[in-house]
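Only a single protein chain was left out; the remaining protein chains are all shown in position.
Chain nomenclature is as follows: A and B, assigned in order of appearance, with residue numbering initiated at 1 for each chain independently.
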Amino acid sequence: MWEFLIPLFAATVQSGTPILYATLGEMMTEKGGVLNLGVEGIMSISALAAFWVSLVTGSPWLGFLAGGLGGMALSSLHGFVCISCLGNQVVSGLALTILGVGLTHFLGVSYVGLSAPGFFPFDFPLLSQIPVIGDIFFKHNMLVYISFVIPVLFWFFFKRTSLGMHVTATGEMPAAAAAAGLKPIALRYFAVTVGGFLIGLGGAYLSLAYMHLWSNGISGGRGWIAVALVIFAFWRPGRAVAGAYLFGGVMAFQLRLQAMGTNFPSSLLLMLPYLLTILALILSAWRGKRIDAPAALGTNIEPEG
Amino acid sequence: MPELKFVRPIHIRPLPEGTQPVVSLKNVTKRFGKIIANDSITLDIYPGRIKALLGENGAGKSTMMSLLAGRYPPDEGVIEIDGNPMKFSSSKDAITAGIGMVYQHFMLVDSMTVAENVLLGQEGSFFINPKEMMKRVGDLAETYGLDIDPAAHISDLSMGERQLVEILKLLYRESRILIFDEPTAVLTPEETSKLFEALWRMSEQGKSIIFISHKLEEVIALADEIAILRHGKIEGEFDTNAIESKSDLASRMVGKEVLLEVNREPAQICEPVLEIRHLTGLGLTDINFRVRKGEVVAIVGVAGNGQKALIEAVTGLCKPPVDTVFIMQKPWRKFFAESTWNRSMCYIPEDRMGLATLRNQNMVDNLLLTTRKGFSKGPWLNKKRAEKDTLALIKKYDIRPGRIHALAWQLSGGNLQKAVLARELYREPRLIIAEQPTQGLDVSATEEVWSRLLEARGMAGILLVTGDLNEALQLADHIAVMYRGRILGMLPTSDKETPGKIGPLMAGVID
Partner (left out) sequence: MPLKIRKRDDPWKWGALVVFLGALLFSLAISGLLLAGQGKDALEGLYVLWQGSFGNLWALEGALLKAIPLFLCSLGVAIAFRMQIWNIGAEGQFALGAIGATWMALLFPDLPGIILLPLMFVMAFLFGGFWAFIPAFLKLKLRVNEIISTLMLNYIAILLLDFLVFGVWKDPASFGFPMTPEFTSGAVIPHIGESRVHWGILFCTVVGIGLWAFMRYTRLGFELQASGQGSRVAKYAKIRYGMLVMLVMTLSGGFAGWAGCVETSAVLNRLQPSLMVGYGYTAIVVAWLARLEPLNIAFASFLLAALRVGVENLQLELQIPASFGVIMEGMILLTVLAGQFFLTYKLERKHRS
């Protein structure tokens, strides 16, 4: 039993990590009051940016950074359309996904099948020796270890820093933030770009630590799952971790079944994560209230005077 | 009007010779599109004095204060603080200059705690410690003798408590110039008196207070000096003791002779059109009353004491328990199942723009919103006839701009309310639920709405829910006072004692 479960759980962490980055990124964006449905597009383009930079410079770390910056660039486009031009947040996010996915195909077509220097698993000193836990959590690549820290930082940022409190106030009631002498527009740009950076790191993970080979459609719906997970997580980082690993688990499980060569049609197996997403939303609706969502989420700040 | 208990400790505080103003506005002008909200205003604010800014809704009071609070810059003119010209680029600059403002709609984040709200933008460091923040705010509240729990979430507080939080903000920032925009709108008479005492004490400590209101009694009771704002201009400035009479003040505010009194001829009272029997639930406790055709029953009380729930239960926005609400002598469920578009119930909500109108659609569509069944034949809609009737209503009620293709958002508050009223009366209702029907309207629109409502008594019974006691006394036959989901008293307006009894009941005090 353990021989099957431990590798499965390890694979869960491995495939849940990009979703975790993206979920936290979207959560950051939404905490500031902006809904960004462009996650799928941002992840794609940043996966490519990371891949390309790593390929050219030979440094996966520079690639990882480039992924984050790529995500930041694309989401600031969303920020410009919604925050400065007051465009509809839903439609702008969709447009961003269309643009991002298209751009990735367009620019990435010549790299299909190539591989760039990436991140590879190693045993984390000491911690990997712990039985079971070590096998599941501490025999991964560096980006997985980084992802362990980010939810904690996320929590700390919102609970223990004034900037985090300002972002929360902007997502809840921009007028109150403005009356307190804050700059809601700037705070929203901050949330959108930092969130975009995190989403971009998730994309970078896909091409540098997960696939190792460039292929089209690399994001495969993970961006959308991340958007759903933010709702599932009630805008709390701890629950985001749980949600991301839940999905990682399903993806790992489904890959394993496929690899074992069951007779079960693969197309039905591939439906699992998507079905689970809907199920997760049904389950989170069970709690019956939506007060956890930032009150001003999805509404733009109209200029005065 | 119920009398204010607040009595000024010293009747006259003369301005010492040579006192320099803390704030001076010099020829300040602000335009919004074609509208000139503030027209070359010049005004001085002195330390240790309370200045009332009196004016009707739409006179430009809030705009002027928003300029002072740094929300937006003036188009022309300068604001001087301590004689130095200032340019505020955001609220932050105004806060730094010592200006603190309590907005009419509180600027508090519901999901955050009192401490977080007070310290928002004033944390003093990048890293914060919730425990230490609570302590800081708790100590501050204690120093000033304010009873408030710094760990409470805003959403759990009453309106009066929320105002305390706003005041705490100003105290924490050590603001020297305190602006209060219609602060009494959400308070009981007792809370109002307490607020006034607090304002007086703060002015004694040397702070300048600007008190914005359109309520004459309050202004006379509290202020040292009064400035009247009308159509964006200062119409007069004088000491409170120079006022000859209340009506003098009123006509200076409005620009014509008004008394805000309507002639309420008694109407013939007929069968009941609304009966509430032992309604408990939805936050309400044992509500009983009835409204008969030909009479007006007013529900008064501080906002948030169950009026919303009562309205929703009657108008069908939410479902009351079985056999508690009877409309036109039918049980609630049966009434709504059989309800027709006309000769039935109509609802004039407080939120005209968000609930009662289609903001991006024209007048015809807005007429059709609740009358569409009267214009349909089978599945089809007779738009030609709707256009004709819209035009007739626009003429009858003088709704401007007088075009049927004007969109709802282009209408001013008064015209929008007239349009809603016109549409709802077009349905020849038997029961009218009017919620804050004159809030935010100017005097002439208010008079028009009042007389139309009184006229409608010929066909309907009216349930009036209002926060304006004067309105209730002017229109209603009976006044019910709501407190924490209960009706504490049903008082006839014909009784001379009634006005004096309302205040204590609003605060939940029963002898």
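As a convention for this text, a contact is a pair of C-beta atoms (placed from the backbone, for glycine too) under 8 Å apart; a residue touches a chain by one contact, two chains touch by 3 or more.
In this text the structure is predicted, and so the values were computed from the model without any measurement.
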Task: Residue touching the undisplayed chain, where the options are A:L5, A:L114, A:A186 or A:A285 - done: A:A285
Open item on the list: In the whole complex, not just what's shown, which of A:V13, A:V34, A:A66 or A:V81 touches the removed chain?
Closed with: A:V81
Open item on the list: Given that one chain is not shown, which residue among B:P9, B:P73, B:P266 or B:G458 touches it?
Closed with: B:P73
Open item on the list: Out of A:S75, A:T168, A:T193 or A:T277, which residue would touch the omitted chain in the full complex?
Closed with: A:T277
Task: Interface with the undisplayed chain - residues on chain A - done: 37, 41, 77, 80-81, 84-88, 90-92, 94-106, 109, 221, 224, 227-228, 231, 265, 267-268, 270-271, 274-275, 277-278, 281-282, 285-286, 290, 303, 305
TODO: Could you list which residues of chain B touch the chain missing from the display?
DONE: 31-34, 73-77, 315-317, 339, 347, 349, 354-356, 358-361, 365, 368-370, 372-373, 376, 379-381, 383, 407, 410
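Basically, only the chains that are shown with their structure count from here on.
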- [ ] Could you pull out which chain B residues touch chain A in their complex?
- [x] 30, 32, 66, 69, 71-73, 90-96, 101, 103, 107-112, 116-117, 120-123, 125-130, 169
TODO: Spell out the part of chain A that touches chain B in their complex, as residue ranges.
DONE: 159-163, 165-166, 168-169, 172-173, 175-183, 291, 295, 304-305
